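Missing here is one protein chain; the remaining ones are kept as they sit in the complex.
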Amino acid sequence: MPLLYDDRLFPVDPSARAVAKRLYASVCDRPIISPHGHTNAAWFRSNDPFPNPAKLLIQPDHYVHRMLYSQGVSLENLEIGEPEIRNPRKVWQIFAKHYFLFRGTPTRLWLDYAFQELFGLTTRLDASTADLYFDTITEKLQTPEFRPRALYQRFNLELLATTDSPLDSLDDHAALIGSSWHGRVIPTFRPDAVTDPAFANFRHNLDRLGGQNGEDPSTWTGYLQSLHKERQRFKELGATATDHGHPTAQTANLSIDEAARLYAKIYSGNADTNEQELFRAQMLTEMARMSIDDGLIMQIHPGSFRNHNEQLFTRLGRDMGADIPTPTNYVNALQPLLSEFGNDTRLRVILFTLDESAYSRELAPLAGHYPSLLLGPAWWFHDSPEGMMRYREQVTETAGFYNTVGFNDDTRAFLSIPARHDVARRVDCAYLARLVSEHRLDEDEAFELAGQLTTDLVRKAYRLDRRDDAVAKAGAA
Amino acid sequence: MPLLYDDRLFPVDPSARAVAKRLYASVCDRPIISPHGHTNAAWFRSNDPFPNPAKLLIQPDHYVHRMLYSQGVSLENLEIGEPEIRNPRKVWQIFAKHYFLFRGTPTRLWLDYAFQELFGLTTRLDASTADLYFDTITEKLQTPEFRPRALYQRFNLELLATTDSPLDSLDDHAALIGSSWHGRVIPTFRPDAVTDPAFANFRHNLDRLGGQNGEDPSTWTGYLQSLHKERQRFKELGATATDHGHPTAQTANLSIDEAARLYAKIYSGNADTNEQELFRAQMLTEMARMSIDDGLIMQIHPGSFRNHNEQLFTRLGRDMGADIPTPTNYVNALQPLLSEFGNDTRLRVILFTLDESAYSRELAPLAGHYPSLLLGPAWWFHDSPEGMMRYREQVTETAGFYNTVGFNDDTRAFLSIPARHDVARRVDCAYLARLVSEHRLDEDEAFELAGQLTTDLVRKAYRLDRRDDAVAKAGAA
Partner (left out) sequence: MPLLYDDRLFPVDPSARAVAKRLYASVCDRPIISPHGHTNAAWFRSNDPFPNPAKLLIQPDHYVHRMLYSQGVSLENLEIGEPEIRNPRKVWQIFAKHYFLFRGTPTRLWLDYAFQELFGLTTRLDASTADLYFDTITEKLQTPEFRPRALYQRFNLELLATTDSPLDSLDDHAALIGSSWHGRVIPTFRPDAVTDPAFANFRHNLDRLGGQNGEDPSTWTGYLQSLHKERQRFKELGATATDHGHPTAQTANLSIDEAARLYAKIYSGNADTNEQELFRAQMLTEMARMSIDDGLIMQIHPGSFRNHNEQLFTRLGRDMGADIPTPTNYVNALQPLLSEFGNDTRLRVILFTLDESAYSRELAPLAGHYPSLLLGPAWWFHDSPEGMMRYREQVTETAGFYNTVGFNDDTRAFLSIPARHDVARRVDCAYLARLVSEHRLDEDEAFELAGQLTTDLVRKAYRLDRRDDAVAKAGAA
C-alpha cells in the first residue's frame, strides 16, 4: 500500500475523474513558480545539508507542532524554539507516535508526499516506523542530491520568493545573484517592522531604517523617502512585490499635513491604539502610491490575531501556531485606498483572506470590478483541498478565473513545496473537471485554464518574466 | 460542438443525473413568472425593435461590463453610459475578444443560451466570430419575431414585474393595460427615492411626491398619506409587491410623536447619518404597517454598499458594477419590525441577502419561525449555479422548501430571462435529485416540489393569480 495514490484528490465519479486526470497530466510537469513564501536565501547561498529530520520537518513547521500541542504534547519536549535540537531522534519519535493526529489534514498530504517522493518511504509513519524514517531521512540528507540547490532543481523550481524586512541586508540574495548558480531566489519587501507601530522595537526599527539609507527618520518625508529607497534596493535584487500583514485591511487617505502630524505622534511613541491603526491604514495607501511609481506588486494579508496565546508568546516568542484568524472587513476598509488609486491600471493589489465568508460577499465582487485588484489563492489554514475547492466555488462565478493569481505555497517548510503545488494543481483540475462534466465549461477551455492557473497567471500577476527570458537575460548580463 | 449541452448543470453521477433529467422534463415547459426584475414597460408599449447587439446585451448589463472593466477594459471604449452607441460593432468586438473572461461564470451560461436558443449561433464567441455574431444578431433583431412582445410570448412569460419609483408616472403600464395585448407587465413599488434620505435629490423628491397627490410633504401625516396613495395607484395597475433597497436591514418602531419629530428633521435636511439610518429603519416598519392594510408583499433587499467606486460614480453615475455587498445583520435589525408585526399572518415580508453567511445563521431560522417571513432566492452575485446550490443546502434543513418563494431573475437584460429561469430550474432539479439519490426525499415528492418551486410557490408568495384566471379576468373586464 503506497502512501500516495495516483488519483488522489480527483473527483470520485469515474467520468469526472478521467477528465481531471487528463487535465492534470497536462500541467504536472510544469515548473514550480513560488512568488510568495518564507524559505531562507541563506540555504541556497551556503548550500549546506539540512541537519536532521526534526530540524527540517518539525521545528520550523507550525502546522505540525500546533497540532501536537493541541493534543497535549509539550513544545519543550519537541525542542521548539531551541537554536539546535539536542535529541532529534526523540523529537521524531514523539512526532511519529502522534502522526495519526494529522489524518484528514493537508499536513498529512504534504508530509506523505515528501516521505514517498523524496525519501522513497512507503510504509506509513507511526511509532513502529519512527526509527526507519529517522535513519532513512538522516542518511539521505547527507547526500549531494539533498543539498538545497539540488532540491531546488529537483523540485523544478523556476523562481522562489522569500519574505524580508527592509532592515534585512539581503546579503544572501546579493551573493546568489553574483554566483554562478542559475536558481532564482528573489526577496519580497515586507515592511511591517517599520509600518506597524505595534511591532516589537518599532521606534528602534525606524531609526535603523533612517540610519541605513541616510534619511531623517523623525520626519514624514524622511521616513517616506527611506521606504522608497529600500524598495529600490529590493527591486535591484529582483523583488517584484511587497507584502503587508496588518491586523486588518483598513486603509486611510489623509492629507499630507494630517499624515505628517500623525507620523510625528507615532514617532514620538505617544500614539494610542486608534492612532496606530490609522497609521497602518495610511501606510497601505502610501505603499500603493509607491507601487504605482515603482511597479512593485502589493500583497495584503490581513486578519490574523497574532500571538493569541500570551503565555506561550512570553515563553517561546512568535510563530508558535497561536495566530488565529478574525472576522475581516474589506469593503469599507479598502475604500479610502481604492477611491484614490483603485482605477489606476498601473497599480496591482493582491488580496488574501483568512475569513472565508468574505470570498463571495466582498472579495470576488471587489476583484470583479476594480482593475487594480486581484485575489490571492486560499491562504494558510485554507491552503488545503477543501479550502481550495471552496475558494474556487465561491470566487469564480463573480470574479472569474482571470482575477485570480494562481498558487502561493507560503511556506517555511522547503520540502513541502512540491507537495503543496501538487495539491493545488490537483484541486484546480478537479474543479475544472467538475465544470466540464456539468457542461459549464468546454474541455479545451479547461486545458487552457489548467495551464494558466499553474504558471501563466502567476507570472502575469507577479510581473515575472519566464524562465527562458530570465536565462536569456542572465546570459546577456 | 454546441454552446449548450442538454445535461448541463445536472449532477455528474449517472443515476442522480437521470433523476434530475426526469424532474427537469416535468417543469421545463412551464410558463415563466418573473415577479421581480428591472426590464422596461416602455419596450412592450412601443414594441420597437431592439437597436443592436451592443445596446441590447452589453450596455445595460453590469455583470458584463464590470468583468471587462476589472480586467482593464475602459468603460468609455465600451460606450457605457452613452445614450446611444456610436460604434456598436467596435464595442461588440471588444466584448468578443474578452469573452473568455466569463469562463466559469453564470453570465457565460446566460449569454450562450441566448446565442444558441434565440439566435441559432453554435460556434463559440471570440475575436474570430465577433462579426458573425454581430451580423447575425443585428439581422434577427430587425425581424418581427424579435420585437419585445413577440419575445415575451416566445419566452412563455406569464407575468413580468418591473421596478418603479413612486415618482414614476407608470404611463407605460397604464397604456399596456388599456391595449389589446395580453402580456402582463406589472409595476413594483420601490420607494427608496422618497424613503432614503441619502438618495440623490431626496428633498426635491419629497416635494414632488406631495405635489403629485395633493398631500403636504412637510408633515409626517401628509408624507405617510402620500405614500399610501401612491401604493394604491400602483395596486390599481397590477402591482402586488413593494421593494426596499436600504443599505442595511435595520428597522425601528418609534412612537408617532418620535417619528413625526424625526421626519421634521429629515425634511429640514439637517439630519445626521444616524438619524438618516433611523428614518430608513422606521420607514420599513411603516411600509409593513401599510402592507398589512393594502396587501402588497414587502421585499427587503439590503446589504449593498452602493457606488463604492467614487471616481467612477462621479464620472459615469449609478449602476456601473461598483455596488459591493457588506456583512448584513438580520436578527437584531429586524426585531423592531417583527416585534410589532411579525406574527401577523396578513403581512408577508420576503428577505434577500448578499451575505451568504446569514443563510443558515439568521435567515433560515427567522423564516422557519415567523409566519410573516419568507426567503427570496439567491440574489445578484449569488444568482448562479454554485450560489443557488449553497442557498438550498444552507436554507432547506431549517426553513424547508415552503418558506421560500421560487426564482426571481432580477434582470435588466431581457434576453437573459429564459436562460436565468432555466438555470434555476436545472439547479433546483439537481438539488432535488441529490436528495432523492441519498434517500432524503421520495421521487414523487421531488416531482411535486419541482413544480412548486418553478411556479406554484411564486404565485402564492407574490399573490399572483394564475394565467388562466388573469385571462378570464381580462376577458370579463
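Read from first to last, the chains carry the letters A and B; within each, the first residue is number 1.
Basically, a residue touches a chain if its C-beta (ideal position, glycine included) is under 8 Å from a C-beta of that chain, and two chains touch if they have at least 3 such contacts.
Since the model is a prediction, treat every value here as computed from it, not as a measurement.
Chemist: Touching the absent chain in the whole complex: find that residue among B:Ser180, B:Asn270, B:Thr314 or B:Thr345.
Modeler: Answer from the full complex: B:Thr345 touches the omitted chain.
Chemist: Check the options A:Asp29, A:Asp272 or A:Glu310 and report the residue that touches the missing chain.
Modeler: Of the candidates A:Asp29, A:Asp272 or A:Glu310, A:Glu310 is in touch with the missing chain.
Chemist: Just to verify: which one of A:Ser26, A:Asn47, A:Thr105 or A:Gln153 makes contact with the chain not shown?
Modeler: For the chain that is not drawn, the touching residue is A:Thr105.
Chemist: Can you say which of B:Gln71, B:Asn213, B:Gln232 or B:Asn329 touches the chain missing from this structure?
Modeler: B:Asn329
Chemist: From the list A:Glu277, A:Asp355, A:Asp409 or A:Asp422, pick the residue that touches the absent chain.
Modeler: A:Asp355
Chemist: Provide the residue numbers of subunit A that touch the chain removed from this figure.
Modeler: Here the touching residues of subunit A are 1, 4-5, 7-13, 66-67, 69-72, 100-106, 108-109, 124, 305, 308-312, 321-322, 324-327, 354-357, 381-382, 384-387.
Chemist: Where does subunit B touch the missing chain, residue by residue?
Modeler: 11, 13, 15-16, 327, 329, 331-332, 335, 338-339, 342-343, 345, 357, 360-362, 364-371, 373, 393-394, 396-403, 434-435, 437-442, 445, 449
Everything below uses one rule, namely that only the chains that are shown with their structure count from here on.
Chemist: Calculate how many whole Å lie between the centre of subunit A and the centre of subunit B, each centre taken as the average of the chain's C-alpha atoms.
Modeler: 40
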